[in-house]
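I have a structure I would like to understand better, so I am pasting it below and will then ask my questions one at a time.
What you see is the complex with one protein chain gone and the rest in place.
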Amino acid sequence: MKISAITQERIRRFRANKLAWWSLWVLLGAYLLSLLSPWLVNDRPLVMSYQGRLAFPAFVFYPESNFGGRYETEADYKLLLEEALTQGKSVWTIMPPIPQDPLRARLDGDGTPPYAPSREHWLGTDAHGRDLLARLIHGFRICMSFSLLLTLLSTILGVLIGAIQGYLGGKFDIFAQRVIEVWSSLPFLYVVILIAALYGHGFWLLVGIMTVFSWIGLSYFMRGEFLRLRDVTYVKAARVLGYSHWHILVKEILPNALTPVVTLFPFALIGGISSLTSLDFLGFGLAPPTPSWGDLMSQGLSHLFAPWIAVSTVLALFITLLLATFVGEGLRDAMDPKSGDRYE
Amino acid sequence: MSDLCASVNPQDLLRVENMSVAFRGQANAWLAVTEEVNFSIAPSEVFALVGESGCGKSVTAMGLLGLLPRPGSKILQGHAWFEGVDLLALSASELVKWRGAKISMIFQEPALALNPVRTMQSQLREALRQLPKAEADVRIEALMKRAGFADVARVLRSYPHELSGGMMQRVMIVMALLTKPRLLIADEPTTALDVTVQAQVMSLLQELCRETSTGLLLITHNLGLVAHYADRVGVMYAGRMVESAPVQRLLENPRHPYSQGLLRAVPEGLDSVEKLAPIPGSVPRPQEFDQGCRFRNRCPIAKEICARKPTLRSIGEHHTVACEFAT
Partner (left out) sequence: MKHTDEVLAVKDLSVWYPIQQGLLGRVQSHVKALRHFDLSVKRGEIVAVVGESGCGKTTLASALVGLRTWQTGELFLDGERLDPNNSATWKRLRTSVQMVFQDPYGSLNPRQTLQEILLGPLRANGIGLVEGKVRVLEALHQVGLTESDLEKFPHAFSGGQRQRIGIARALALRSKVLVCDEPTSALDVSVQAQVLQLLQKLRQELGLSIILISHDLSVVRALADRVVVMYLGSVVEIIPAQNLFAHARHPYSQALLASVPTLNSRKTPQILQGEIPSLTELPPGCVFSSRCPHVRPECSLQEPALQELSEANLVRCPWTQELG
């Protein structure tokens, strides 16, 4: 499908905005890397040779007993290696770049956790002794994935409902508007707390509930766009030419109504990240010990004497949201340049 | 250039010399939209600036009053002498003193030029805000009556949406002439109106301008209006002035191939479209402007010499043409 000249021009304008362009790549790159976090940030070796036998602990589960341990639980490879070295067994490993696990508490520092940044834990640990950097990276993966999923689902819902509202207009629109108004006045936080209390704190459950509340904003925009575009001459022409209603909605109007969708996407993403972080901060979000930034913020607040927790978390959140904001502004300018009057 | 000096009249109300306007185009480059436009208006004269889309007539008018969008546009060169002052050299704050008071403007869509939440009376009073209210009201009432409104009080009380297009435009004319400006610029004042209302509005414009001795710069693409209401006319094409003459001379003896083509393409008095002679091709866009004659791709008598910039020649009383073959 040929990209229309309008879209090409918009892409060109976005690329010309260096800040937005690079922010997009940094964000995207960071996210993709974070998706690889099970293999980049892990305290299990990628490849290990233990007394001549090859093993891939980062990919496969090996019980302790495999390596001469007593139990069937997963081996603690750090201890295993220390033991092997002191006992002189032949062993070599290829470790992930950041050899820490976000879930394993290491209580071998001075005193009680949280431990300050050291050679072992580059950003220190949290209040439970878990490596902070590992938690931040895994947390990034989780909150970005959550937010992307949330934004995607609520976009689809918002577009669908708003489009049908705007296209049909009349009584359906009035009715739907009233329903939406009632729906949007429901106290979102209470609902989340209630449902989480009843059904637990699952990732998918949370995505589900939040989607159900977040599509409303976009539907307002789409309704407006469709109401406007419904009367545009080429849509009238489409009706006279015999196109079906569905075709007109999807092929004629929708491609020209996507400006709000594109421009709102990054800001919705930011909203999603913030919402999840807030929920986790309050303890109503994802269940512990899931590495989440909200949880880290909460810990940071209650352990202010260990500033590395709060500072690194806030910094990570700040940079992420800042980059997303740059992308969002860049998209908005690309879609609809107001200042700098062009002669078209 | 020497040909032109002969026609420069120191009594001119407005004299535009070599005015060029540029807009910011793609990739932030400046695109010259009009080039070296020259014309003059005598006091109380009606001068029509005629041309089709993209010729630059509106841009020229807006440029005179500093109404072009900033920062996306600029005056590349030129002067616009009005009462001894170069309008194009004035700063924004200085221009404010001239607009409305000495030079007024009315636009194509009166509904867009009026504030929808204020009554006509309050908007009219604003034009005369320097005067005490009582005096302003007297003047407003007089001019409104002159504009042919049967029930002046009702119209004054009304909001814009309560009036028809023709009525709004007539109020705009009153608003523009309240301050007794020396020059009124009318940018396509009747294009959005029905033809019976158009007649009403144009004749009002003509009459009132005569009474207040206001010069009128009429921007239009309608040659019929030019024939009936203008004294002199300037024809613009693709950003340049190609011919300018007294109206009767242009209608009887157009010398530029574009003017000739334009007059032949108007379907007037014809029983069949076969006799129509459309000008083949279409108007070039500013991105396609070049130095040579911009009409040569559509011109029936174009030759190689036309690839060079055409010189403006004077071929008679106040009649100038920018074509190598005009004489």
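As written, the chain order gives the labels A and B, with residue 1 at the start of each chain.
Here, a contact is a pair of C-beta atoms (placed from the backbone, for glycine too) under 8 Å apart; a residue touches a chain by one contact, two chains touch by 3 or more.
Just so you know, these numbers come straight off a predicted model, no measurement behind them.
Undergrad: Using the whole complex, pick out the displayed chains that touch the missing one.
TA: A, B
Undergrad: Decide which residue listed in B:A42, B:A101 or B:A227 touches the omitted chain of the complex.
TA: Result: among the candidates, B:A227 touches the missing chain.
Undergrad: Of the listed residues B:A92, B:V117, B:A134 or B:V273, which contacts the missing chain in the full complex?
TA: B:V273
Undergrad: What does the interface between chain A and the hidden chain look like in terms of residue numbers?
TA: 2, 4-7, 232-234, 236-244, 247, 252, 255-256
Undergrad: When the complex is taken as a whole, what residues of chain B touch the one chain not shown?
TA: So the residues of chain B touching the missing chain come out as 52-53, 164-167, 194-200, 202-203, 221-225, 227-229, 251, 261-263, 265-280, 282-283.
Just so it is clear, only the chains that are shown with their structure count from here on.
Undergrad: Cα centroid separation between chain A and chain B, in whole Å?
TA: Comparing mean C-alpha positions, chain B is 57 Å from chain A.
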